[in-house]
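Just one protein chain is left out here, and the rest sit where they should.
Labels A, B and C are assigned to the chains in the order they are written; within every chain, residues are numbered from 1.
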C-alpha cells in the first residue's frame, strides 16, 4: 500500500500517518519527493480496511499494491490446475466442448440432445434443472426431477454433467446427482452460496458476474477454495456494457489475463456471452484462439420450442461443426481436442 | 410484440410466422409496408419466450412491446404505496433519513451511533450483522449476536431497524429481530432469496444491483410481491460504469423513472453510491431534490477504526447537518421531514 | 510514480529499473517490503510515458501518483474562477439557467423562445447553428445564417449567446457572432478544435464526452487553457452506460468531484443528460442541489415540430417553473439566482 500525502502536508501530518500505520503493526517507509511525500506500507498483513488513513489530514490518496487473493494466484501455485469432471480433464492440454440445452425440459428432449452432443465429440453435458430467471413468471426449471433426468442421461451416454445450483438446498442435490456444480453469473457474489460450494465434494464451475472485475471473479473463486474445494473452473460469459448488438459483451481478453494471474482453468460461454445464435460459432473459434480451455454451448434440437433462451441455442448439426472448428483452432495452438469418455 | 420481416421475405415465410403465432394461442396482425412487412402480436399472454420466432426464415427482428412486470406497476396500482417500517411511514409525503454504521461491531459502538442518529432526527437505524464482502478474508459481520445488539439498541432509542439478510437462514433471523429486511445489491438477482423475502412478515428494502436495469430491478421486486409480501422499498445505490471518480455512479434519474412506472417507494444510498465521504452530503441533497422518498446514510463516530467501508461513513455531526439539509430541500418540493417515533 | 516489483524479482532486476529511472533524470527510491520491493519515483518531470518500465523483467506493475493537469487544478489556483459570458457571471455565488432550442430553425422560432427565456428569468440563450448529428441525413443546422439570427435575437433581448462550433471554420464565426463557444461532447477530444478554442477571444463551454473520465475532461480543459484562453466552463451532460431508462446516465457526483479538483465553473445539461422531457425538472433541481453553477436547458414552444431533439425539449411554461425551482434550491445552499442582464 502507498499513502500519498498532499503537496501542502505538514511534517506533523506525515508523522501522524506514520505513527498510525505503525500502531497497526505495519511498517511505514516515508519517501520524500520534490513535490510531495509518499509513505510505503509493508508488513505481514494489509490494513483491515486499507482506506481508513485516506481521511487523515494531509492525505491525498491511498493506493493498493498487493493483491487480496492468495489460493487462486499463480504466484501461490505456478502450475496449471487440471480439474477432473467425472473423469474428463479440464485445464490440461486438451480443450473441451460442453454442450446441452439451457433447461432440462423432459427425458426425451435431454436424451435427444445428449445423444447429439456425444456423437459430435462433446465431452461434458450441460443443462439446467434450476433456472435463475429475471421474471418470476418465466419457467423456473424442473428441479430435482430435472437432476434425475440429467443423471440418467449422463450415465447412458457417458457424459459427465454440469448443472447449476441456486441456493444451499439445490446445491446439496446437484452435488449428489451431477459431476460439476455451476454457480451462475447472478450468484457470483452470493457469498453464502460460494461457501456452500466450497464445502461440496464436486468441482465448481464459477461464472463471471455481469459487472464483475477480474479481481472480483478471482476473489469469488478464493471464497470457494478457502473452504477447501480446490477444484474450481472459471467461466467468462460476457459483461454488461452500453454495446447493444449482442446481449452481453464477451470479454475474451480476460482469458490471457486470468492465465497470467491464476492457475485455474477458464472456459468461455459464447451462447450467453452473445445471446445470438449466429455469433456462437465465430466466438467459439475466437475463444479457443485466445487460449481458453474450452467452451460452453447451448444446443437444442428444436430451439423455437425451447422453454428458455431459445434464440441463442444452436442446432445439433451446428454443434458438430463447432466441435470440428474448435479442434482445428486448438491444433494451431499446439493443443488437442480432449477425448470424450469411452463407453463403459 | 412486433415481428419485423426481411425486405425480401416471401409471402410463404410471412404466412408461416403468422401460423406459428396463432398456434400459440395469440393473434397475429400483419402490417404490410412499402419495404417490408411487420406482424403485430397481441393476446392475453406473451410468448413463453418471445424471441423464438426470431430464427424463422425471413424474420429480421422481434421487438418487445408489453412490459413483463405486473404487481409493481403503477398501471396496476395508481396510488403510491406507503410502507410502514416499525411504525415509520416510507413513501408518503414525509421523507426519511436512515442512518447507522456499515457493520455492527459492538454494543457500545452501535449504541453511540444510534444515540446520535436519534438526536439528529433520523427515523430508522441501519447496520449490518451479515456483511457480503468481496474478499473471504474481510470481516463478515457478527451474525446473530449483531442482530441482538440491533434489536436492543433499536428498542432503547425507538429506532426501527433495517438490516441485511444474505441467505435463507439469516433472513429468518432478520425477519424475527429487525423491522425491515435489506436485500443487498449483490443479491438483487438471488431469486431464491427474493422468494424467501416474499414469504417474510417484515417489509423488504431491495437494493438495485450494480448492473441492473430499471426493468430488472422492478422484476426482482415482482419476485417478492408475487410471493405475497407487498411491502417493498426500492433503493438506488449506484451502478458500475467506466467513470472512476466515485466508486459507483449514482443514477439519480432512476428515481423519477421509477415514480412513473411503479407505485413503490424509492430511497437513495449516497454512501455506497459514491464511496466517498465528501460526496455524501451533496448527493443526499440531490437525491431529495430529484424526488426520492429518503436516503440511507452510513454514519460512524470513529470512521478511521470502522471494520468495513470506513472511507464513506460520515461523522455524527455531518449527519446532523445532512438531516437539516434534507429537510430544507424537501420543503422546496412541498414535502416534510417524516417525524421520528416518539419515545414510548 | 511507484514501480512495484514481482515477489520473485532479483536484486539485479531491481537495480536495472533503478538505473533506468535515474538515467531519465529522475530519482528512484527503493522501498523493500516483506514480500516485494516497490520503487518510488520523484523528480521535476514524470516519465515521458510512465509505463515504459512496466515491461522490464521483474516488474509487476507501475502506479501513477501525480496528476497530469496543471492549469485547471485547484492546487494551482485555490479560488473559484468566475467566467463572464457577455456580462453574465458564471461560477460565482449566483447560479444561472441557460435556455433555448436545440437548433436555430428560423428567426421567428428563435425570437419566440428567447422572449420566453428572458421573461422567465433565464440569463443566457443557447441554440445550435451547427448541429453534430449521428446520421448524415438529419438536419445539420442553418450555419452562419443561424449565427446571425442568434446575434440579432441575443441583442434584442439582452441575452448573451452560447452556441456550438464543430470545426476550425465554424469556431471563427462563433467567436465573432456569439458570447460563448460551446464544444460538444463528441468533440471533447477533438484536440485540434480545443487548440483553436484556446486561441479564441470568447469563453468556452466544454461538454464532457460520453465516455470521458473526470481526468480526461480536465485535460481537455487544460488543452484550451494551455493555449491562453483561461475562460473555460465545464458541463456534465450524461455518460454512456448500460442503463437504458434514460438516453444517458447523468453523473451528478462529478460536480463536487470537479469542485475539489478544479477552480473552473461546472454546469449540468439535464436535457441531453436524460433525453426525456419529464426528467428535466427533477434533474435540474438535483443539479443545483449537488452544487452545480447552473443548468443548460432545451426549450421549444412547439417541441413536436422541432427539427432535432424534440422529445427532450420542455415548453416555455415548464421553463418558467424550472427557474423558480432552481432559485428555491439555490437558496437552500446559500446561493442566489444570478440576475439577468438589464435591458440597455
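In this text, contacts are C-beta pairs under 8 Å (C-beta built on N, C-alpha and C of every residue); 3 or more make two chains touch, one makes a residue touch a chain.
This structure is a prediction, so every number in the text was calculated from the model and none was measured.
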item	value
Sole contact to the chain not displayed, among A:283, A:306 or A:337	A:283
Among A:252, A:323 or A:340, the residue in touch with the chain that has been omitted	A:252
Candidate in contact with the missing chain, chosen from B:12, B:75, B:155 or B:317	B:75
Chain C residues touching the omitted chain (full complex)	20, 48-49, 51-56, 68-69, 132-140, 166-168, 170, 186-187, 189-193, 210-211, 216, 219, 222-223, 226, 240, 277, 303-311
Touch residues of chain B, complete complex, unshown partner	2, 4, 7, 27, 29, 31-36, 38, 40, 42-44, 63, 65-66, 75, 240-242
For chain A, residues in touch with the removed chain	211, 213-214, 239, 241-246, 249-257, 260, 273-274, 278-279, 282-283, 285-291, 325, 328-329, 332-333
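Convention: only the chains that are shown with their structure count from here on.
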item	value
Distance between the centres, which are taken as Cα means, of chain C and chain B, whole angstrom	31
Euclidean distance of C-alpha centroids - chain A vs chain B, Å	26
Residues of chain B touching at least two other chains	211
